[in-house]
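The structure follows.
Every protein chain except one is present and positioned as in the full complex.
Let's look at chain A:
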Amino acid sequence: MWPAPHIETLAEDALLLRFGETIDAAVNARVHAAAARLRERLAGVECVPAYASLLLRFDPAQWEVSGAMAPHHRMGERVMAALQDLPEGANSDREIDIPVCYGGEAGPDLAALAAHARLTRDEVIARHCAATYRVAMLGFAPGFPYLLGLDPTLAMPRRSDPRISVPAGSVAIGGEQTGIYPEALPGGWQLIGRTPLRLFDLRAASPSLLQPGDRVRFRAIGEDEYQRLAAEARR
């Protein structure tokens, strides 16, 4: 059995459930399981997963009872009750395939990463594509996924001079994490490739390609396929 999360009242309308203090796949799986359970049982409560914690935001007016305890206490009690007998490791069964053109203009830091890891470029690509990742959380910018599951040999510190603009679709490594820039954004992660897929599209019914808890696989593609898929994505 997992221990119950620690509940911290962040604000009058927000609780933070903390499941651990580290970036850890098992802890993060627990966060997503709790989010799924609470979305099902507590209608109208917004669940925002992070690596090791889950934010709940609610409308205090809906939880107010004259003379009774404050809404955040009532919400805390409901949450603890809802999380009893939470199954272990329940997770999204969606797996998203992300085609990536590695190296060259699309991944200007691939050579530096290979040198840092003492691997060939092809070995870096093979290891980056071998893993199954988990979308731990989205943040920094709309649709930016923080992915768990990077092969530790590919870890590399962020650049000392962040780029003013990283192109949309860039696949990057920052420390022990890998992620994808959904838009052109300033950023300090090491760029190893680029995907032609649109990660965040306000016109789509579901604007973010990736949802918290999803599994992700990377697949190496050549430049021709990149151009073909990019043309499709623009349509």
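Note that contacts are C-beta pairs under 8 Å (C-beta built on N, C-alpha and C of every residue); 3 or more make two chains touch, one makes a residue touch a chain; residues count from 1.
Methods note: contacts and distances are computed from a predicted model.
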Given the options "Biotin-dependent carboxyltransferase family protein", "Na(+)/H(+) antiporter subunit D", "Integration host factor subunit alpha" or "Glutamyl-tRNA(Gln) amidotransferase subunit A", say which is the protein name UniProt records for the missing chain.
-> "Biotin-dependent carboxyltransferase family protein"
Among A:86, A:137 or A:172, residue touching the chain not depicted | A:137
Among the options A:10, A:26, A:81 or A:233, the absent chain makes contact with A:10
May I ask which residue of A:108, A:188 or A:207 touches the chain that does not appear here?
-> A:207
Among A:102, A:133 or A:146, which residue is in contact with the omitted chain in the full complex?
-> A:146
Touch with the omitted chain, as defined above, among A:25, A:42 or A:70 | A:70
For chain A, residues touching the missing partner are 8-14, 16, 18, 21-23, 35, 46-53, 55, 57, 60-61, 64, 70-72, 137-144, 146, 200, 202, 207-208, 211-212
